[in-house]
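For this depiction, one protein chain was excluded, whereas all remaining protein chains were kept in their positions.
The chains carry the letters A, B and C, assigned in the order they are written, with residues numbered from 1 in each.
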Amino acid sequence: MTDTPETKPLDSTRDKPFEPVMIGFTCNWCSYRAADMAGISRMKYAPNVRLIRLMCSGRLDPTFVFKAFAGGADAVLVSGCHPGDCHYATQNYKAMRRFHLMQRVLAQMGIEPARLKLLWASAAEGQIFANEITKFVEEVRALGPLNWNTKPNAVEVPAEIPVEEVQA
Amino acid sequence: MTEPVIVSDPPSAGPVKHEDLKLLQEVILRTPGDPGLEMCIQCGTCGGSCPSASAMDHTPRAIFAMLRAGMREDVMKSNTPWMCVSCYYCTVRCPQEIHITDVMYTLKNMSLESKVGGNSTASDFSKTFISLVENYGRSFEIGLAGFHNVKHFITRLPSMTPMAIGMLTKKGMSPFPPKRIKGMDQLKKILKRAKELEAV
Amino acid sequence: MTDYLYYPGCSMESSAKAYEASVEAVCGPLGINLKEIDDWNCCGATEYLSLDTTPAYSLIARNLALAEEQANGTRTLLAACSACYLNLSKADHYMHEDKAFGKKINEALAAGGLHYDPGQLVIRHLLDVMFNEVGLDKIKEKVVKPLTGLRVASYIGCMVPRPDYNKHVSDTEHPYELDDLLKALGAEVIDFPLKTACCGGHMTQIGPDTAFELIRRLISAADEYKADALVALCPMCQMNLDAFQGQMNGYFHTNYHIPILFFTQLMGIAFGKNPEDLGFGSELVSAHEAMKRIGIQTPEPVPAKPVAKKPTGLPMPPPRVRAVQQTTGNEEAS
Partner (left out) sequence: MSAEEKKPKERVGVYVCHCGTNIAGVVNVGEVSKWASDNLSDEGVVVARDYKFMCSSLGQELIQKDIKEQKLTRVVVAACSPHLHEKTFRNACKGADLNPYLCELVSIREQDSWVHTDKIAATEKAKAIISGGVARVIHHEPLEPLHVPIHPATLIVGGGIAGIQAALEIADAGFPVYLVEREPSIGGHMAQFDKTFPTLDCSACILTPKMVDVGNHKNITMLTYSEVQKVDGYVGNFAVTIKKRARYIKTEDCTGCGICWEKCPKKVIDDHFEAGLGYRKAVYTPFPQAVPKYPVIDDINCTYFVKGTCKACEKFCPTNAIDFNQKDEILTVEVGNIILATGWDLFDARRVPNYGYGRLANVFTNMEFERLSNSAGPTGGNIVLRDGKTTPKSVGIVHCVGSRDKNYNNYCSAICCMQSLKFAHLVHEKTGATVYNFYIDIRTPAKAYDEFYQRIIEEGTLFVRGKVAEITDAARNPGEEGKLIVQVEDTLVGKQRRIPVDMVILSAGLEPRYDSKALAKTFGISCSADGWFIERHPKLDPVATMTEGVYIAGCVQGPKDIPASVVQGAAAAARILGKIQQKEIALEPVRATINEEQCSGCRICNTLCPFNAILFHEDRMVSEVNPALCQGCGTCVAACPAGAIAGTGFSNEQILSQIDGLLLLNLNKKEAVPAVLPQV
């Protein structure tokens, strides 16, 4: 079974296979611990994802995701506890709803929705976490660099969401 | 680096070659899907389940240990895979979910390639069966059985006569080869390409 | 009528004509329309897999590719022979699971202008379709001549319940589908412990001593349970147990006489079909005596195992709860 891998998309500027830069959001209770578990068990995965710990996937403000894309990330991973296992009862369902919404918005913005991935991982599922990241990196590598008609830093997403006057 | 030497009961095929320490990996790679063979814990569920274990020179479990030990020649010579009846008891009972029956097929493939032995009756039967299929696209049971038994079990023929007659009369089996399938050319092309791919 | 793609397999044309005839006879009344794959080829049984991997799978996959081409809206591919059924589902399974392997097989198929998308077909055995699609209720409706008084051992063999890639069958070792189906026909079904044991497979050809032992285990157990007949669903099983029973008797100096019938033959009888149209008479171990029993309607069936008088001793654990599905209250009789 000597299947030759398909030629990987090469980044135009370098003579190396394209290495996507990815931002991952994890919740404090399950998925961050899954990442810890993967580490403790020395499971290997692709080094492209950089994680940010939130308390809960429900904390994930869609702004974060768009900010990451705007800042040059090629993909974003959102992970939380399995449905039903949320430390905060049901908040991961809210993350799930936002996820579907965000995918639609991304599509409207001309970004492949596949660049945003939702992953459920319990604290014990280090292996699943590691495997899914490796898989996701491969998928994004196949998609190639994020081809969004902006230069990095061109879109300023304000850190402070502007407050508009609301007439009560 | 000194070569590892395996001491085993005679008749063993001699010291293990260093490159054969990857033998297990080779078997795994040649088996479709992930057979999980490296996970064997030597519990013997396979050997205990096997309906034809008594006819094997090594139990399947022992064969897996020998693969690990790199005893290529002993494994290739063994009749174990050839005695496998593909009943899949071992496969479903294996606590490590190893695809044992599929591994047995791989070992048969390898044994034929290695040309050191195995079981000539069994491999001949497979070859005869397949040569008929490759010619007609369908199998030809009576012809196959006749041809094979004359070659390998000539002394048993008298005891088979009533059965053979029954096959032709009661079962109404035709003593003539089947009609070739229409896509015989197509099938031959596919098999030719498949054999090329197998060799890669 | 529901359309099913149908892969008969070589034996149906030669050694298992009785199976073919009876399958045809019972499928019609049950609304199963068999659409035979045009120009199918042999599945290679277990033999081609022993010689070569890629060609063996390619040989099988040609049938899958043809079936996909001719599907015309149907997705279920039906096989009546256990070995054919397993080979077809095996090829589909591994082409699906091991993508590189699937690609390789498709490369071989491409040499003949064919292609198969793994996972496109649902490959099922005839028994599975009878039990799970047609359902026992419908089968019971068709019964005009219940097999009351016929004591049978239901024998499924290896390749339908194992490895059962798509979990179509209730259990890998003691599945209940065939038992329940035969009970629905009115037969008395013994709790045959070797229900899924091996018939010997190709060992009749390469290691007769081993094969005879495996055949003896089955036949002697059926005899011990006083079965009138053993009911099979695979041409290979039927052939080994039927055609080699005489030789086995000679080898062990025994005198067993257990007719081996296809389950569709018994279905045909229960549906009131003519025995000749169901291939009766083609078995080498004659089923004449056995069938005569129900021909004359033996009034009192021999009780199964000598059990269940009074619960003396210690109670047994209750049976495992079955999967939902069958709701046919056929619990009396035994």
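Details
FYI, contacts are C-beta pairs under 8 Å (C-beta built on N, C-alpha and C of every residue); 3 or more make two chains touch, one makes a residue touch a chain.
Treat the numbers as computed from the prediction; the structure is a model and nothing was measured.
The missing chain, though absent from the view, touches A, B, C when the full complex is examined.
Touching the missing chain, out of B:59, B:86 or B:101, is residue B:59.
Summarising the interface, chain B meets the missing chain with residues 41-50, 53-54, 58-59, 61-62, 89, 92-93, 95-97. The set of chain C residues touching the chain not shown comprises 171-174, 191, 193-194, 217, 220-221, 224, 312-320. Panel shows chain A; residues 11-14, 19, 21, 23, 29-30, 32-33, 35-36, 38-40, 42-47, 50-56, 58-64, 67-68, 71-73, 81, 84-85, 87-91, 94, 98, 122-125, 130, 145-147, 151-153, 157, 159-164, 166, 168 of it touch the chain omitted from the view.
The rule is simple: only the chains that are shown with their structure count from here on.
In this assembly, the C-alpha centroid of chain A lies 48 Å from the C-alpha centroid of chain B.
Here the CA centre of chain B is 24 Å from the CA centre of chain C. Counting partner chains per residue, chain B shows two or more touched chains at residues 30. Counting partner chains per residue, chain C has residues 101, 104 touching two or more of them. The part of chain C that touches chain B in the complex is made up of residues 10-11, 13-15, 17-18, 39-42, 44-55, 57-59, 62, 93-94, 97-98, 101, 104-105, 107-114, 158-159, 162-164, 172-173, 197-198, 200-203, 205-210, 213-214, 243-244, 246-247, 250, 281-284. On the side of chain B, the complex with chain C involves touching residues 30-34, 51-52, 54-55, 81-83, 85-89, 91-92, 99, 101, 105-106, 108-109, 112, 119, 121-123, 125-127, 129-130, 133, 137-142, 145, 148-149, 152-153, 156, 159-160, 162-163, 166-167, 170-174, 178, 181-183, 186-187, 189-195, 197-198.
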